[in-house]
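Of the protein chains in this complex, one is absent; all others appear in place.
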Amino acid sequence: MISIETHNLTVSYNRRPVLWNIDFELPTGKIIGIIGPNGSGKTTLLKAIMGLVPTSSGYVKIFNQDLEDVRSRVSYVPQRESVDWDFPASVMDIVLMGRYKKNNLFKRITKADRDIAAEALEKVNMLEFSNRQISQLSGGQQQRVFIARSLAQGADLYIMDEPFVGVDAATEEAILNLLHDMKNQGKTVVVVHHDLQTAKDFFDWIVLLNTRMVAAGPKEEIFNKKLLQEAYGGKLNVLSQVGDLMKEKAFNVREK
Amino acid sequence: MEAFWIILVGSLIAVSCALLGSYLILRKMAMVGDAISHAVLPGIVIAYLLSGSRETLPMLVGAAALGVLTTVLIELFHKKSNLQMDASIGITFTWLFAIGIILISLFAGQVDLDQDCVLYGEIAYVPLDLWITESGYNMGPRTVWIASGLLLLLLLFIWRGYKGLFITTFNEEFAKALGIGVAFWHYALMGAVSLTTVISFESVGAILVVALLIVPPATAYLITTDLKKMLLLSSIFGILSAIGGYYLASLINGSIAGAIASVAGFLFLCVWVLELLRKKRVISI
Partner (left out) sequence: MNSTFQFLSFSDPNVLFVVLGTMLLGASAAIVGCFSFLRKRALVGDAIAHSILPGVCLAFMVSGSKNPLYLIIGAFITGWLSLLLIDGITRTTKLKSDTAIGIILSVFFGVGILLLTSIQHSGNASQAGLDKFLFGKAASLTKDDVYVFGTIAAILILVVILFYKEFKLISFNPDYAKVIGLPVRFLEFMLATITVLAVAVGIQAVGVVLMAALLITPASGARFWTDKLGVMILIATFFGAISGFLGSYISYVAPAMPTGPWIVMCLSLLTVGSIWFAPKTGMLARFRVQQDNQRKILIENVLKLFYHLGEKDGGFKKQRSIKVLLATRDLRMKELKRGLLLLKKENWLRKKGDHWVITESGLNEAKRVIKLHRLWEMYLNQRLKLEPDHVHNDAEAIEHIITPELERQLEKELNYPTKDPHQSTIPYVE
């Protein structure tokens, strides 16, 4: 079974490609890490998969279908820093967002929704904080709330952007345990991660990224000096020059 | 009785603005609200010229159209021409406001609007413009009815759209990932701001609309961490400003709109200073 397939996926910013021809198929039921140096397009890749940024070529399939047809089976955890935590809301309010859907937006929140949200908070050990205001949370607690919100969606595929950044050791442990529980239930988790040291312990599968895809596969195959050097040894000279040229000459990666 | 009507209209508008403004400042769009409230001017003038009267409906249509045009122009300047956001806002609203003033001067004989009215309205005249039914029954000031209608509409919008506004304000990307149409909520809110602006325009003027949109919600935001409480508190601050403003204005014989903005600012100052003192005490303990 394939969870995510990308086919010749190119994403450009100001016409300069930040992801070039990404081609991979990810398995289901695994914890998958997307690894690469800063500015290698990891977050952009997640956003492209979730349809949050326009693509200049190629396509993404999730469970062999278009995103629109499987939205309810996919859950997205954005970077913690991408929102304003001074927002006036309680932990419960945020987790309940995981129950929002396109077609229930005008309906009231039900008892069942609240139960599911409480259950999700329980899983991240945050149930006692459910009435706490989010502005009073620590970084690790904020991250747990985001993950609980995602759990409340009850999806099959979870896509997380840097969940381990700026969290305490206890939270890191808790998130890892959770990821393994999810895997044991047959769920797929895709995680963007920047720390090469821990990646080997965290993930089953690795995608090595640096603007282009360097390699993808089970971690045993990926963690060798040659591939890591390729990924972390800087950008491809000609590739980035062509990218600059495309920005300068306002040239598209497809002819039209 | 006169005082009652003025304070009532002031409060109704203050609450409408406070509710919308809460969302505006949380979306970091306070200055877009400012821009819209200035830029609806040409819409009002054009509606006036076309309909030949101060009827409410054409004005609403004209203002709503300009409100949306403002947001579209700002986005065009920003995204298509790579102009930075603050400059896009500044250029757009000054340009549209200038066009509005030019139109007023051009058709001075036909448009019963003057520049002062545009800036600070004439809430003192509210009790004079009565709504008398055909059977001759006095229904009270017309503006009271219009402002109440607006408030009801907004309450309905926020009550029904609470979830949509909440999620798109807190985390737009997550909302998009859920397949929620974020553009719809953006434009619905901008439309509501234009509507509120134009209805408030002739009674309180452009500047007071901005003050009521931004200051009471900002004051409430300083002391609460709950969106529902913020909506409630900012409404209360808005009403307090309206009441205080009326009496301040009669005390020194000045513009009521100006006084309402001053009182709103004074309330903000008090809350700000109290919060600073409280924080200091917490630290020193």
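Lettered A and B in written order, each chain numbered from 1.
Here is the rule we go by: a residue touches a chain if its C-beta (ideal position, glycine included) is under 8 Å from a C-beta of that chain, and two chains touch if they have at least 3 such contacts.
Remember, it's a predicted structure, so these values are computed and weren't measured experimentally.
Participant: Which one touches the absent chain: B:L49, B:A65, B:L83 or B:V182?
Facilitator: Result: among the candidates, B:L83 touches the missing chain.
Participant: Given the contact definition stated above, which residue among B:L60, B:I74 or B:V215 touches the chain not shown here?
Facilitator: Checking each option in B:L60, B:I74 or B:V215, the one touching the absent chain turns out to be B:V215.
Participant: Quickly run down the residues of chain A that touch the omitted chain.
Facilitator: Contacting residues on chain A, toward the hidden partner: 7-8, 10, 20-21, 23, 57, 86, 135, 212-213, 215, 236-239, 241-242, 245-246, 249-255.
Participant: What chain B residues would touch the chain not displayed?
Facilitator: On the side of chain B, residues 25, 28-31, 33-34, 38, 77, 80-84, 86-87, 89-91, 94-95, 97-99, 101-102, 105-106, 108, 115-116, 119-120, 206-208, 210-211, 213-215, 218, 221-222, 248-249, 252-255, 257-262, 264-265, 268, 272, 275-276 touch the unshown chain.
Basically, only the chains that are shown with their structure count from here on.
Participant: Please tell me the distance, in whole Å, between the geometric centres of chain A and chain B computed from their C-alpha atoms.
Facilitator: Between these chains, centre-to-centre, one finds 39 Å.
Participant: Could you please specify the touching residues of chain B with respect to chain A in the complex?
Facilitator: Touch list, chain B to chain A: 26, 160-161, 163-164, 166-167, 169-171, 173-181, 221, 224-227, 229-230.
Participant: Which residues, counting only chain A, touch chain B once they are in their complex?
Facilitator: Touching chain B: residues 47, 50-52, 68, 71, 74, 76, 78, 82-84, 87-90, 93-94, 97, 100-102, 105-106, 109, 133-136, 149 of chain A.
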